[in-house]
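Yeah, one chain of the complex is gone here, protein chain that is, but the others are all in their spots.
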Amino acid sequence: MKKNNPSYSNGGRFRDNLATRHRAGVIWQIVFQASTVIGIIALTALLLNIIDGAFGYVAYEARVDPASLAVDGVAIEDLPQELLVEILRQNLSSGAFNKLDNEIPFNERSRINVYDLVIERIVRYDVTESWTLRESLTQGAEIRARVIEEYPDAELRFISWINAEFIQRPQSSEAVNAGVRTAILGSLLTILVTILVAFPLGVGAAIYLEEYALDNWLNRLIRTNINNLAGVPSIIYGILGLAIFVRVLGVLTSGAVFGSVDPTTASGRTVLSAGLTLALLVLPLIIINAQEALRAVPQSLRQASLSVGATKWQTVWSHVLPNAIPGILTGTILAVSRAIGETAPLIVVGASTAISFDPNIFSRFTTLPIQIYQWTARPQAEWRHLAAAAILVLIVLLLSLNATAIVLRNRSTKRF
Amino acid sequence: MRKHLFVPLFAILITSLVLAACSASPVATEEPVVMTEQPTEALPDPLAGYLPENTSGEIITAGSSTVFPLSERMMQRFEEEGFTGAITIDSIGSGAGFERFCVNGETDIANASRAIKDSEVESCQSIGREPIEFRVGTDALAIVVSRANDFATDVTRLELAAIFSTAETWSDVRPEWPAEPILRFIPGTDSGTFDYFVEEIFDEDEAPILSASNLQLSEDDNVLVQGVLGSPYAIGFFGFAYYQENAGALNVLAIDGVAPTAETAESGEYPLARPLFIYSTAQIMQEKPQVAAFIYFYLTNVNYEIVDVGYFPASQEALEAAVDAWYAAVGLQP
Partner (left out) sequence: MPGKKEAAQGTGYPVRKEGLRKRRRVGETIIQSLLFFAGFFSIFTTLGIVYELGKEALLFFRTPEVDPWEFLTGTSWQPHINEFGILPLATSTFITSLIAMTIAIPLGMAAAIYLSEYASHKVRRTLKPILEILAGLPTIVYGYFALMFVTPLLRSLFGNDVVQIYNMASGGLVMGILILPLIASMSEDALNAVPRALREAAYGLGATKLEVVLKVVVPAALSGIAAAIIVGISRAIGETMIVAVSVGAGPNFTFNPFQSAETMTGHIVRISGGDLSYDSIDYNSIFAIGLLLFFITLTLNIVSQRIVRRFREVYE
């Protein structure tokens, strides 16, 4: 500022003021930054808490000493396949042995596979005690000493509870053999149904409300109603889903209509019902977010399009939607992330806690959060480690879902 | 650029999983596996039809979250022994389990950590189901205090009633105990554990325990453990398995001089041993032999697994009575 310019007669005050304004700016910037950091710290603590449970020392004890299975002094690790099969034949009931043979004949299995069966079905390792990551890192020596003293037969290993086998294996009632395959499949299928239903319906509703709806009582009612539905506790959606999808539409949701299941045992407590229930749950969230995104599209764009003779729908489809997509996707990610983590409504709709088969759209199912919920409630500590591992699996699942949406979003982000 | 791979990758992931899920047709519709080399001497045995490898189809069970780990274990063993059908177990609470069994009639077996109520039997009958009870095990309630509590080691039933109702401080129960307020940690009012405790200690009258001061309830036993650990003057009760898992930090109290152990729980000497049941009906068991087979397998093998799951075996007589009930239901002579 030029000091002696007469038009800035109060230049001195202006400058003083400027310094204050800049100081305020710096202080507030620090406040904003600090808030973000505080938020991140809290969430990091949460994540560390999960990671703490997913790794650590485990002491195993075998029910049958592997040494006792040795044949002529050859340990089972070195036995040929035929002898391993023979061990299975002798130690398993005929029913169990025949079932394994029926699934994949023993002569077609690999030696490693047969060896694993011997370990899993006959040796049967059990978790004696387990430790968290923090304990394992800070008290490693004490843990080792304790295991030698208290469980002389036990084997101590540092493991990651989350590993390839954990993801591939179906559920099990023994922590050593437990896996999340059925739960992952259940979660993915459910969420697929949810997205397919809720995304078009939600975006459609938002377009109607933002682009077409006049400001009359009906549309105001619809708007208020949607905002209200966003706040209804999720368990209430479960009650609704039970009444509508499981009971009233049971013929449809059980797949009996399509002849894919035996009608006498058909039940509406299926993946389809769960997916539809979650769709109802996330629909208002998607609509609210999509509305905000549509609202942010400048009016001039619409006017430009309309003025060159485009119809309303052409304007919406070719000009408004492409510009609103980033916001719509953010909302959808948030909503779908929430749906993946939901437990309560699925319990009401009838997610099974244990199933013995891989789910399809018309079958009963279980999901990751239900598995996690169930495992955390058990007395033995090893289940909580498994729960932590399952949470990490869920995070990876969410990450890959987000990555997809973020790519879509970043491609089309524009600022006006 | 690498980011852009996510879209196709994720799409492929989803599609492949869906395909994998769809191509695995429901096991229930598969042909039952028939052993061609089935030993002929097994044929005359009427039980052969109820061996796991000779049955298939769907078994739907729902109910108590306490019985759940046990049923899950039995389901796994049943499958390992050759069963090729599909089993589901829903852990939804005994009450909800009976609702699905007696009102909607959609399950084959109800798991319960309490005996069926008369009103529930009536609803069952009104849809033509006559429930049969099978005792499968025992869950002892452990009365626990923190390790830091160095005065209480055993209590009488009367003292127990005082501790969980009118007594304000520990010295109100026994003069030699400290004059510190009692902090109480108990399972939620809708749990079978609470129900059972009130029935045994307070003659089904819930008012005294619910009007006690410093009362903390939680539906999650792991959460109760945390509560009791918090203070030397805390006391709580929950399933024995939760005590066992935290035995290093908790002390269990003996009641009238009887400590909860496998022997005292099995013999009925320990007063707070709660029965675990499964329920089905004769009609279901006859129409769906796989259900009968599962129950038979359950009753005859449960004692090999129950301790590992964290409960105590039912008494020999109770299990034998259950097996007899099974024979009667399927119409065979023991």
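By written order: A and B. Residues from 1 in each chain.
Everything below uses one rule, namely that a residue touches a chain if its C-beta (ideal position, glycine included) is under 8 Å from a C-beta of that chain, and two chains touch if they have at least 3 such contacts.
What you are looking at is a predicted structure, and each value in this text was computed from that prediction instead of being measured.
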Left-out chain, listing which of the shown chains it touches: A, B
Residue, one of B:52, B:192 or B:275, that touches the chain absent here: B:192
Selected residue (touches chain absent from view) among B:64, B:149 or B:165: B:64
Residue in contact with the excluded chain [from A:118, A:274 or A:287]: A:287
On chain B, residues whose C-beta touches the chain left out of the figure: 64-65, 92-96, 98-99, 103, 112-114, 117, 119-120, 123, 188-192, 195, 206-207, 210-211, 215-220, 223, 226-227, 230-231
Chain A residues touching the omitted chain (full complex): 21-22, 24-25, 28-29, 31-36, 38-40, 42-43, 45-46, 49-50, 200-202, 204-205, 207-209, 212-213, 219, 221-237, 239-240, 243-244, 280, 283-285, 287-289, 291-293, 295-296, 298-300, 311-313, 326-327, 330-331, 333-334, 336-338, 340-344, 347-348, 368-369, 372-373, 376, 391, 394-395, 398-399, 402-403, 406, 410, 415-416
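The rule is simple: only the chains that are shown with their structure count from here on.
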Inter-chain centre distance, chain A versus chain B - centres from mean C-alpha coordinates, in Å: 28
Residue numbers on chain A that touch chain B, as the complex places them: 93-96, 98-99, 102, 121, 126, 171-174, 184-185, 188-189, 192, 261-262, 265, 267, 269, 347, 350-361, 363-364, 374, 376-381, 400-401, 403-404, 406-408, 410
Touching residues on chain B, where the partner in the complex is chain A: 3-4, 6-7, 9-11, 13-14, 17-18, 20-22, 24-29, 33, 35, 39, 51-53, 58, 60, 65, 68-69, 71-73, 75-76, 79-84, 86-92, 106, 220-222, 239, 241-242, 244-245, 308-310
